[in-house]
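Here the complex is missing one protein chain, while the rest keep their positions.
Labels A and B are assigned to the chains in the order they are written; within every chain, residues are numbered from 1.
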Amino acid sequence: MSVGGEWYLTLAAALFTIGAVGVLVRRNVLVMFMCVELMLNAVNLTFVTFARMLNDIGGQSLVFFVLVVAAAEVVVGLGIIVAIFRRRVGATADDLHLLKG
Amino acid sequence: MLDNAFLIPLLPLLGFCVLVAAGKRAGEPAAGWIGASAVGASFLFTLVAFFELLGREQGARSVGDHLFTWIEVGGFRVDAGLLLDPLSITMALFVTGVGFLIHVYSIGYMHGDERFSKFFVYLNLFVFSMLMLILGDSLLLTFLGWEGVGACSYLLISFWFERESAASAGKKAFVVNRIGDFGFMIAMFLCFATFGTLQYAGIIEGAEGAPHTTVTAIALLLFVGACGKSAQLPLFVWLPDAMEGPTPVSALIHAATMVTAGVYLMARAAPLLALTPDVGTTIAIVGAATALFAATIACAQDDIKRVLAYSTISQLGYMFLAVGSGAYVAAIFHMVTHAFFKALLFLGAGSVIHGLHDEQDMKRMGALKKWMPVTSATFVIGWLAIAGVPPFAGFWSKDDILLNAYEKSPALWAVGLLTALLTAYYMSRQVFLVFWGEERWRKAPVADKLELTEPEPVGDQAAVAVAPALMGPGDQVATGHGDHAAVADGHPAAGHGAHGREPHESPWLMTGPLVVLAVLSVVAGFVNLPFGSWARLEHWLEPVFEESLHHVDATSSTKLTLALVAIAAAGAGLAFAYATFMKAKRVDAYEPAILKRAWGIDAIYAAVIVTPGRALSAFLAYVVDAKVIDGVVNSLGTLVRGGGGVLRKVQTGYVRNYALGVAFGATLLLGWVVVRSGGV
Partner (left out) sequence: MNDLDFPILSAIVLLPAAAAAVVALLPKNRPDVIRLVGFLAALAVGVLTVVLAFAFDAGDAAYQFVSQHNWIEDLGVSWIVGVDGISLFLVVLTGVLFPIALIGPKVHRDVKSYTAWMLVLEAGCLGSFLSLDLFVFFLFFEVTLVPMYFIIGGWGYDNRVYASIKFFLYTLFGSAFMLVGMLALVYLSAKGKPVTFDVRELAERGTLAESTARWLFLAFTAAFAVKIPLFPVHTWLPDAHTEAPTAGSVILAGVLLKLGTYGILRFAVTLFPAAAVDLAPLLLTLATIGIIYGALVATVQKDLKRLVAYSSVAHLGFIVLGTFALTNQGVAGGVLQMVNHGLSTGALFLLVGMIYERRHTRQISELNGLQKSMPVMAAVFTVVMLSSVGLPGLNGFVGEFLILIGTFITHRWWAVVATAGVILAALYLLWAYQRVFHGTPTGDNVGLPDMTWRERAVMAPLVVLIVFLGVYPKPVLDRINPSVEALVSRIEKATDHRQPAVATRHEVDGE
């Protein structure tokens, strides 16, 4: 039995859903952050799969962009999170609703 | 000289520039002499130009002088160009001539005024503007001068701006004049639309072929302009108030020159009027009505200058009566003689006011004959001239007008005659009250104190002027006349306090011009005697008017009869005044309150125009602008703000809510794409 592209896509969908649900239900900022990473990488997986299936290198190259951006985002995001944890101990995402209208 | 005619207006302009730059430094009396010499030189140039023109044959007495192109856009072109013809030169002669005399007089009259040099700045600018009005070869240049003299008039009336009444009078003069200018401007638009030019030559050339209604409209609109400037019904209200200005200003601007500009304009428009007899009739009726109307008011005024002001309006009415009757020469003739004797009377009045330390109420004068011999002698000549006593100048010119009016319509003549009678009466009343009778100025005017607090006519300057004499420190009468201090320091006579209450004759700088004007008032009539070749002015002006001029065809006996009737009327008025004021020695007689208030016209205008206008403006500003338009704008703002207030609830600040929104939106979008592509 060969592992077809559908498998990969299914895995990606599952990873993405896990990530999305994680962002929605978790309160811990770090965990939410990792869930976002999960979603990004799920998308990456989709890109690679389609590149392979369609024989188009474009998808692969786009993954690099996503990786780079994700790396940059991690730097900024972690920086912010560290800054938050320095100010208040054990803050959850719900404590940070300063942008409430 | 004719080629260099631009020097005539240029000199007063130069004088103006010099005085603006260095007038204050030149000080008194040098600034006055600078101003006077500029006008004097201009007079000499005009005289030269006059003789050169006279040396030419009749047909060639019209010279154009193109200076530069002022405005040019497409087919609209106005040049700064001068037109020298008998009409404009005649006007220029007496404007510069009388102007020069009044400049000289002013040096004496304005002595000691803190804004001495500024006075001559304005006067020179005025003479320049007046000359542009006269010499301009197009309607627009005339309009330039027209507005210029209006502005100078504004500046000079409110010269003693510390007085509220003077400031108001200046503004009133300008605004009322502007109403007339409205007509002038529309007339110019119509001229351009019809003839494609604003030059007199082009307009006159095209007038024959133009539609009758258009020409009628132009003539009527020009007349509206003339009514404003020459203070005719219904726009005369500014002139009596204009007496707030220094007396030389009243003499120069509000008697001799500026107010006759309307008559000049009508004379220029003579070819148009010739095509539209109905307009002529309208002008004659308005003129006659104004003459009578103003004469009645003049009979009841107490202020020495106000009598003369209403008299001026009345005499201008005569001129318009002449214009309306087609007697342009008679109008110009009367304009010239009137310039002499009315300037004389005003300057004489100024001399009296000066000699009596700012007293303007005739009821506080009397017997000045003894104290001011020169002033009274010259004033008497002016009086006889205006009253129409032969052989003084006024008789000839007034007789000419009445004769022409008679040919237009006997009714107009009758009105003119009645006016002549009234003129003789009110002028005699003035002379008798001022120069004969008792020395009322000796009496401490305490008895009159009560009168002062009564409501008096608008611009109650008699009371204002007399206030300083009445007031002890802290005197309660001062309320309402709080500006008296300004009169004292604004007026030239401030330095005369040491002279005491005795009247005194004015210095030669003031009496000199009086004498010259008195001589002119005697002889000016002889330039146009109604005896064939003696009618020199008529021959001189004839080429300007050509066929539009009305020629008298009455028989000699009719002429003689009319003249005798006019003399009789003048005699009657004179005799009646003599009986009342000399024989019966009355001081106040026949002065109905309504006439004192000038038939209440000011009050009517206030009620009909000013008050509703102000209410409308306030309504627009505080209701329409602030409530309606801004209301809409602000309520739009409020609406947006309210909407935002509702929508802000969506922004919870919880990341999960936002994430849910994103997820929900993404799902929705995805669903939409799938459905659209027919995937389901």
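To be clear about the criterion, contacts are C-beta pairs under 8 Å (C-beta built on N, C-alpha and C of every residue); 3 or more make two chains touch, one makes a residue touch a chain.
Since the structure is predicted, the reported quantities are computational estimates derived from the model, not experimental observations.
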Legend entry - Shown chains touched by the chain that is not drawn here: B
Inset, instruction - Just name the one of B:G74, B:P211, B:G532 or B:G678 that touches the chain not displayed here. - result: B:G74
Inset, instruction - May I ask which residue of B:K585, B:R614 or B:R648 touches the chain that does not appear here? - result: B:R614
Inset, instruction - Decide which residue listed in B:Y154, B:F346 or B:W441 touches the omitted chain of the complex. - result: B:Y154
Legend entry - Hidden partner interface residues of subunit B, rising order: 68-77, 115, 118, 140, 143-144, 146-148, 151, 154-155, 158, 161-162, 164, 166-168, 170-171, 174-175, 178-179, 181-182, 185-186, 188-190, 192-193, 195-196, 483, 485-486, 613-614, 616-618, 620-622, 625, 629-630, 633, 637
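Just so it is clear, only the chains that are shown with their structure count from here on.
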Legend entry - Touch list for subunit A against partner subunit B, complex: 20, 23-25, 32, 93-94, 96-101
Legend entry - Parts of subunit B lying in touch with subunit A, wherever the complex brings them together: 647-656, 659-660, 663
